[in-house]
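To start, the structure itself, in structure tokens.
Heads up, one of the protein chains got dropped from this complex, but the rest are sitting where they should.
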């Protein structure tokens, strides 16, 4: 087990899969000569050449759609969309084409492609560059959507995504690229469609995904010092959603809070709360609470941005309220 | 009060607003010479001429974005996107531009535009033409999203949308265009951001919007014959969402089912269930249930399409289960 | 058109046969739509038959075709049995897309017809990517496959047209984009929608050679398409070909096309390539009237058979509703029907032991 960054884990996985299977190729803006906007693909052009590490013009719809067609003929393109915000230029190809082609054509074709793209706010990039719109993709049958929170999962989920015969979105996070963690050596796959218990606990469940898992774990550790045992569920996949693991944890702890970086209304947490109230109705001591972003276009100025994005303090406050309301005995 | 179709109500409203305010203009594919793909704009070209009833090339991103710019300079464009499926070609302009321009530029500009577009399945249009992806827009701060279910609301909400200084999506429904209802004469506005009790009841609440309201009302009427008093809440607006009215009804009836035409996971109903379990936790006798579309790309063949889309039978079945589970005394 | 050589005459008879079949098929499809056997949107190739047959004749078996929603004829000309096309329109299990696609989404991997697409312009990027896959896997040359991507005149105004042609040119891909110009996108004329109405010239923005051909002349279409395909295969030079023909009816079966003047309708009727080719071949002695009638009778019989087949074919299996959502099975995939609870009764029972664990409160 080496300790590497999330960035490095992604990079190494791409390289390993390209070595393993020559039908894997990379496409995206600035992934070659520029080495990637966030340097995930640094060095790959030198190793694999411009045919397989394919710099594209600024044409998100064009190159995402081209990846679809290439996948229909059996290549396994891994596309980088520089940030999830720009995926809106390509979403017709993703939602109306990649997600539909298999079923709409009666199962005659498959689209074994991966779209890697980071979400995440908190970088002072302003309203159009700071979104967490994963719910758009999570809503769509025919897609698979994974959201790794650790370097190990980045490796395991990206590997699984590349070997999967369906279109898989790997939603990364700007705030995670430089985080470090242990990564298993050699082949490492994480099953798509299964959540993980990132930290076991008894008193309250925090459900999170992507960057929010890190925030949740830090908060859980602090709570531990106060005698509160918090369980952290890392969703890992948004579609399919592992409802069973979420509900099992909810039944166990009887209190659940969702931490999510997207906007509150109609965000990922809404589905979780809906799922939990149905699956653990008689077990809950309090309503599921959601800690999410304030519903404004994300502002540039740091104090404003800080006010908008959910953080450990907001999470801890909500957990305190829930414990108080349910007469938790500290 | 005249009884007119939903289509006619939309048509008449457009004409009335264009007569009232000459900064209102229409843009979209086939709205003029062709009289509208669904004939909403029939006759308007003749009355208002090609400058104000502006046929566009097939360029959703271009003409939706052009409407934004025209609105920034004070026109009030009402854009028709032929169906909501094609809005994915323009969603970057809607989400990254129309929704952001006001806040991102510090409040210096506003974007008084309307996007009219129908959703709706059940027309055998196949996977890419049968979607209900309103949740994409409902999730986005800076937008307003309304979903009229009756001819009267079509008039009232469209009027309010056109007079509003923000980007408003008016999501219509293919399945409603030919439905009829009473429409108030003269000026008629329905406030954006408020739900309505479409039918009062005591025993169970059905929350719905758009076409599903009609299904809910029909089911409620049948239930009435069996001695079950069902309340129907018509959301009318998805953003802002009138949580208070929904929760008030939930507290009153203690049982809630959501009927929605979109896909279940991460759909509109998820937010409703999440809201209700938080706002009416101690009042619910059973979990909120959702009746939504099966999570597959919508198939063409009628028997398959029927199996995928929610209907009165599914709703009635779920209501029966909920009443049974809560020992409702029929 | 110039008088054809005798060899061409025989070929032309074959083309006429195909054109008549497509004409017959499409007229019957319209009828079946009126009789509610077909649902959704239904766009016909009426008036475009010479283009359909000419383009299909230019394609080699190894080539790939991406089409629009107006593709019944292309499927038939490419070799899909009319039975399976009609069954698809009927939404039946033996439909070429299993009843899942309908009129707009005809797909047959076995003949390299990689789909009809209903989103305007949606097929262009995937077609470009298919050409990329070809380029990465086979060397250029006369044995290389090429991709043909169809689009309508109105479709030249959407962003994906621009992005796809640019990508194809920058990457030098073996693809021919064919603009099937029928003068209208729904009710909008080319002149009203396209600032450069000579659509083949739009390749200039990508240094893609463009040419225009009479879409009512099956041989001209075939030859132009062949030479474009050859440049695509040999030189990896993407090409833009425009065929010009007329749409004989409305945009789709339900469009009465009131926006067209009687003169326009009459002009379209006069350009109709099917009677024109028939008359030409009969006039040239390549076909006698009886043979021509026989061709028509054959077509009618084939289409009768297709309709009977489609009627007989069973509905798709509702039990297989979730079978084709994913190619790779995955844990926790959604399988609920409307009204199903999130968890089947008993599904969570094994979790209940957990309930005995110490609870917080």
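Annotations for the structure displayed:
Order of writing sets the labels: A, B and C. Residues in every chain begin at 1.
Note that a residue touches a chain if its C-beta (ideal position, glycine included) is under 8 Å from a C-beta of that chain, and two chains touch if they have at least 3 such contacts.
Because the structure is predicted, anything quoted here is derived from the model rather than measured.
Seen in the complete assembly, the chain not on display touches A, B, C. Shown as candidates are C:75, C:96 or C:208; the residue that touches the absent chain is C:208.
Here the missing chain is touched by one residue of C:56, C:193, C:244 or C:274, and it is C:193. Checked against the full complex, the one of B:16, B:40, B:53 or B:71 touching the unshown chain is B:71.
On the side of chain B, the interface with the absent chain consists of residues 25, 51, 54, 56-57, 59, 61-75, 77, 92-93, 96-97, 101-110, 112, 141-142, 144, 164-166, 191-194, 202-204, 229, 237, 240-244, 247-248, 251-255, 275, 278-279, 283, 285, 323, 326-328, using the contact rule stated above. Touch with the hidden chain on the side of chain A covers residues 29-30, 33-35, 37, 55, 57-62, 85-86, 89, 123-129, 264-265, 289, 291-297, 299-304, 307-311, 313-315, 317-318, 321.
Listed by residue number, the positions of chain C touching the unshown chain are 157-163, 165-166, 169-170, 192-196, 201-202, 204-208.
In the analysis below, only the chains that are shown with their structure count from here on.
Each chain's centre was taken as the mean of its CA atoms, and the one lying most distant from chain A is C. Separation between the centroids of chain B and chain C, computed from CA atoms only, is 33 Å. Each chain gets one centre point, the mean of its Cα atoms, and the points for chain A and chain C are 37 Å apart.
Along chain B, residues 85, 89, 126-128, 265, 289, 295-297, 299 each make contact with two or more other chains. Residues of chain C in contact with two or more other chains: 95, 97, 99-101, 105, 117, 119, 122, 159, 325, 334, 341.
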